[in-house]
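Pasting in a structure now, in structure tokens, and then I'll have a few things to ask.
One protein chain omitted, others in place.
Showing chain A:
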Amino acid sequence: MNVIPVLIEAITCSDGVVLVDMQSDNCWLSAILVEGDELPTWLTKGAAVSAVFKESELSIAVNLSGKISLRNRLPCTVQKIECGEIMSVVSLKFGQHLIQSAITTRSAKALELNTGLEVTALIKANEVFLVQSIKNAQAPIPHPHQL
């Protein structure tokens, strides 16, 4: 899974649905969560937490233009591509962090991805988990109550 540190800038609640706006490496990110009646105590404005998302939910765009609903757009540089027959895992440098995207190999080829290429990584807000501070991407899986 991908883990990046974020700073919570704003929290908007409507019933049990929570929209969290945050920043990581000067990039705005948002997450939509479904919570119970009360928010976990660590989920507050100003808190430093981790945003977590799965490799297979991270899309890649080259020269993104036009209108698109996804607001989570992470400027990245391609570091490495591991091609399987059907799926490829693309390692991306986002600020100081390394994240990965799993896309089909034919998409990777169509995008003409190669090391050093600047791309935009895209993730839907409902696919972003928030986890109480994980120090780095190599941290162990958090305890369930932190999710």
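Heads up, the rule we're going with is that a residue touches a chain if its C-beta (ideal position, glycine included) is under 8 Å from a C-beta of that chain, and two chains touch if they have at least 3 such contacts; residues count from 1.
Quick note on the criterion: contacts and distances are computed from a predicted model.
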* **Hidden chain of the complex, named as in its UniProt record, picked from "ABC transporter permease", "Molybdenum transport ATP-binding protein ModC", "Cytochrome c-type biogenesis protein CcmE" or "CbtB-domain containing protein"** => "Molybdenum transport ATP-binding protein ModC"
* Residue of A:T12, A:S56, A:T77 or A:T115 touching the missing chain in the full complex -> A:S56
* Contact partner of the left-out chain, one of A:A47, A:A102 or A:L117 -> A:A102
* Structure fact -> Contact residues on chain A toward the hidden chain run 1, 16, 32-38, 40, 55-56, 82-89, 100, 102, 105, 126-127, 129, 137-138, 140-141, 144-145, 147
